[in-house]
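One structure is given below, encoded as structure tokens.
Left out: one protein chain. Kept in place: all the others.
Letters A, B and C name the chains as they come in the text, with residue numbers starting at 1 for each one.
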């Protein structure tokens, strides 16, 4: 069941120049959050932000009643959210969206870029519970942008590519050696910039492997009321906020 | 010369439930401020405040580069200004407006109500320098609303009325015993709610004493550009922000 | 006890607070957040004769105190509404008011006739003001003769409460309002969105796939309020007012300007519980200001 709930800022952790984890705490219980779910966060005290901002849930602690989000500063709202006072009130609508499907797989490759790594902590944990072998492949421009690897390595091996070669292999994720030769994976999950996800989906298609992508989109509501957030699929325009954000790459008109 | 200048919040002092003094500091020098001058304060981080807010200068320290303002919370902007973080940046346009005239007087009666006491610290100090005897008469509903008396008593005697009789004489300022019998004053200055100022101006007229009133008004700019802030005078519509805020009560169409 | 009930001609609502078409889905999307039965009414998402995919992505842009949308009436068509959606929401104890759209007068009539058959639906809102479709839509609402023509035609096909939704993109909205009043409308609702545009300076491209879209939200409130007041003074039929209502105070302002009912639109996206808060806020205002009935607020502005 979706809720609108007040949280308070508990802490910030900056991961690099432009991205941080914000931890929010509530005095009320938190419902179950599935990997892939996101929240619509109202940005307080911002004169130039009108709508809520959709952000994936990075992690949840249902004992402490905390939610955490991994946020990359790209504009007004993500900047303002990074500047709140500890204790400040933040209103959240959540949990929103669908979730990744997991049934019957053995070896999962999770490919993330940019802020598109956020849903993969919950996904990694879930896959581990389900005894699925997980490999994380993260791509970025430089090593500073590869973050939270310690957290991810709890759930599987972390490999990476950087455009400048400062960490992992040099190049783009789709050029990683993991795609060459033997390919043990029976499922790919991906989230990140559209071009990356499209390239990943293409590889998955070539290798005839199931691939799920978590999409971004401009959203006004986040819960299916406005029909602003559509993406073209084989069954017409679907809402990313309710029919997604996770789609099987085969249904997307990529 | 008018300036637009950034200040930082140095401290707050709450005087009662709904009014406070905010002290702002700049790293740049502060120009001369005359009694009656006001500033246009941009309210930061407020989603529902568009225009600056006009506030009289309460005090200035040109050695510390601080300005202080006495603010009563009446709405969105005055509330938000009360909630800034220490150190937060605040943009100010100042000094604005004209000033009280002082020439050739000996005994001044200063009558204030509500937030209309703010200009009288600088005025009291100036009158003291000019060797004018000053009496402050403040009116309010209850004693909690009579504030800063310690500061004012540096420059003259402070007397008061409250509607509930909890401090000074019971009643309205215009009913104070100072108006009965011998009346030693050759000048009245007043600032506060319109009805109060009108009543004061009427008494001044009866007693044939010069009276200057500092007006409030809805302002968009504060420096004569928009012509939104007019008041009717014997010479037509004049701008409160540039021709005022101080007017001789005789020119006002009261 | 404040009597919150209001009337739009013969249509009685339990309170003045309804939700605006296209901003509240079919109500179901808000089921998790509020008790839908508390609402005065729900104007459901715009319906057309046939299934419509709507406009391509991107369909939304944020603007100062507002947003642009270019949804373009995406919906599965009136038959799907009747067969699949309405059965799921008909149990609600609130007025369900379909928003009727068309590219031609015939379209409007056909959709209306189908709705006329549905039991439990007591009113329709004729949308002659959608700025986001290539054919029909706003074109009907910005010219007096065509607004009259479509209203007259639909009036003949419909005997329950007919609300006509006006476009604000006109020189004189009272002229159109009077026209549709004469053509048989039982009430008018206003305003729909303002035709507007957003550009991304970085890419030097329009943000919306359709270049222009419809502006809604608090940015338009002062214009919408003026139009409601003008129309209230120009016609005898009741007015359903909207445009940037974000809280109870805004809603009360629209009622004071002459709106018998109000519609909450864009605000639903920001706070899905706001419509209920507005009902409570209107009740409280009435109590504090000595109004025994919400209807007494209508047009109560002192000039």
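FYI, a residue touches a chain if its C-beta (ideal position, glycine included) is under 8 Å from a C-beta of that chain, and two chains touch if they have at least 3 such contacts.
All values reported here derive from a predicted model rather than from experimental measurement.
Colleague: Determine which of the presented chains are touched by the chain that is not presented, and list them.
Modeller: B, C
Colleague: Identify the residue among B:14, B:28 or B:50 that touches the chain left out of the display.
Modeller: B:50
Colleague: In the whole complex, not just what's shown, which of C:34, C:47 or C:252 touches the removed chain?
Modeller: C:252
Colleague: Decide which residue listed in B:174, B:217 or B:248 touches the omitted chain of the complex.
Modeller: Looking across B:174, B:217 or B:248, the contact with the absent chain belongs to B:217.
Colleague: What does the interface between subunit C and the hidden chain look like in terms of residue numbers?
Modeller: Residues touching the hidden chain, for subunit C, are 61, 63-66, 68, 142-143, 169-172, 194-199, 201, 204-206, 211-212, 215, 217-223, 225-226, 229, 244, 249, 252-253, 256-257, 285, 300-303.
Colleague: Contacts of subunit B with the missing chain: which residues?
Modeller: Interface with the chain not displayed, on the subunit B side: 1-4, 42, 48-52, 91, 93, 217-232, 236-237.
Rule of thumb we're sticking to: only the chains that are shown with their structure count from here on.
Colleague: Counting only chain pairs that touch, give me the topology of the graph as line, ring, star, complete or other.
Modeller: line
Colleague: Quick one: which pair of chains has the most contacts?
Modeller: By number of C-beta pairs in contact, the leading chain pair is A-C.
Colleague: Please identify the chain lying most centrally, where each chain is represented by the average of its Cα atoms.
Modeller: Per-chain C-alpha centroids compared to the overall one single out C.
Colleague: State, to the nearest whole Å, the distance from the C-alpha centre of subunit B to the C-alpha centre of subunit C.
Modeller: Whole-Å distance between the two chain centres: 47.
Colleague: What is the distance, in whole Å, between the centres of subunit A and subunit C, each centre taken as the mean of its C-alpha atoms?
Modeller: Distance between chain centres: 36 Å.
Colleague: Two or more other chains touching the same residue: where does that happen in subunit A?
Modeller: Answer for subunit A, listing residues that touch two or more other chains: 49.
Colleague: Mark out which residues of subunit C touch at least two other chains, giving numbers and ranges.
Modeller: Residue numbers touching two or more other chains: none in subunit C.
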